[in-house]
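All protein chains of the complex are present and in place, except for one that has been dropped.
Now for subunit A:
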Amino acid sequence: MPTFKSFPLPDTAEGLTEAEILSWHVQPGDEVTVNQIIVEIETAKAAVELPCPWAGVVTELHVEPGQTVDVGTPILTIDTDPGGAAAPAPAPAAATPSTSDSAEAGSGEEEMKPLVGYGSKAVQAKRRPRKAAAAASDGGATVARSTVQAAFERQQGPASAPESPPPPPVVPDTPAALMEPGGYVPLAKPPVRKLAKDLGVDLRALAVNGDVITRDAVQQAASGAPEPSTVDTGYDAAARERRVPIKGVRKHTATAMVSSAFTAPHVTEFLTVDVTPMMEFRAKLKNDPRFRDVKLTPLAFCAKAVCLAVQRTPDVNAFWDEAAQEIVYKEYVHLGIAAATPRGLIVPKVRDADGMSLRQIADSIEQLTAVAREGKTTPAAMANGTFTITNVGVFGVDTGTPIITPGEVAILAFGAIRDMPWVVDGEIMVRKVCQLSLSFDHRVVDGQQGSQFLADVGALLADPATAILY
């Protein structure tokens, strides 16, 4: 008679739960010998070849190469007695190895039982039933045992609750034999023993189930019962706190920032720059007729500098595609300008900013921030950025450690421009100084690229004439 045995995927290391089938070395119909290599699998630890546990003929492979299967899942069936006459049933299908097991003789099933460190899913999930309560309460059950029993009975719910014995007293739980002198010393750390001795507390009276006795337990025993703890807050919470539902922009911002902060490893670098030449240039341009009707902010210069610097360091204008396991380098710059609005933080994008002149960038920023402040920015206008500038300077703040907008790899914080003492040619002078800080995703950008980019932006602001070099 053919005897079918199915081989459950073993745990080839310690505590693995699954493995990927790399390739089969046998096919249905093949004759196999004991310890012949039948399959190669890859676990979290290693690629491993599995030897066949029995000799016989392969009747069916239950899993395909490329498939990841749980430990304990039958992966192939072998007929260990193919010479037997008149095979009655075909090999069991993938879904039915358990059926074949149960149909088999008891001894056969015994061999397939989970043995070490793992079990087939069915066996693992099964919880053996407890014996009836009556069986437990007969004879001289120890206190400890009835404690366990009672705890279990309570879990079973109201149906069996009336039959369960009343819960035993909790404290004198230590078997009497252990209370005899020399038999058992309650567990407590030396300083706690000293404390107990000083306070005149008998540790034996505090021993519960052999647990380690804590300092608190000793102090409590010395001072009597603990006082009920009622905390007086001193004020009516409802009257002095305001609760605002988390929704809308706040909710979106929170989600995006948490997601970014916990997926992208942030690195932030800082640079302090003397931007006097830029401010002088700006003053000059303001008198230029071509810039007559536009608000030429330092932010526009910063945006232009970013667009130029990206050319040299495209790494900061990229995207970590986790799903595809690829880094996507963008050949365009959709520059996000973070704007504070009554609705919260809005980041509209200056589309294709890399192809724009300073004047065009200034126009765009003016227009986008105006729309944002009116709360009319459309979701489409906020999507698909490639780089973000947050202008913390408008709040009079020097710098910050900005969090990267999800989907991008870097963000620049543009600080306030202040009159500061600055050393020029060995002398302290009053100059226009501002701080830049760049946060970048270290998965994509290394310190070298980040630093180069930040230095480039700084150089462009410190001396706008260097733009001619790009």
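Heads up, the rule we're going with is that contacts are C-beta pairs under 8 Å (C-beta built on N, C-alpha and C of every residue); 3 or more make two chains touch, one makes a residue touch a chain; residues count from 1.
Note that contacts and distances are computed from a predicted model.
Per its UniProt entry, the chain excluded from the display bears the name "Pyruvate dehydrogenase E1 component alpha subunit", taken from "Pyruvate dehydrogenase E1 component alpha subunit", "Acetyl-CoA carboxylase biotin carboxyl carrier protein", "ABC transporter ATP-binding protein" or "Spermidine/putrescine transport system permease protein". If you put the hidden chain back, the residue from A:Leu50, A:Ala264 or A:Leu308 that touches it is A:Leu50. With the whole complex as reference, residues 7-14, 22, 25, 34-37, 40, 42, 45-53, 111, 114-118, 128-131, 136, 141-142, 144-145, 148-149, 152, 175, 177-178, 183-184, 210 of subunit A touch the missing chain.
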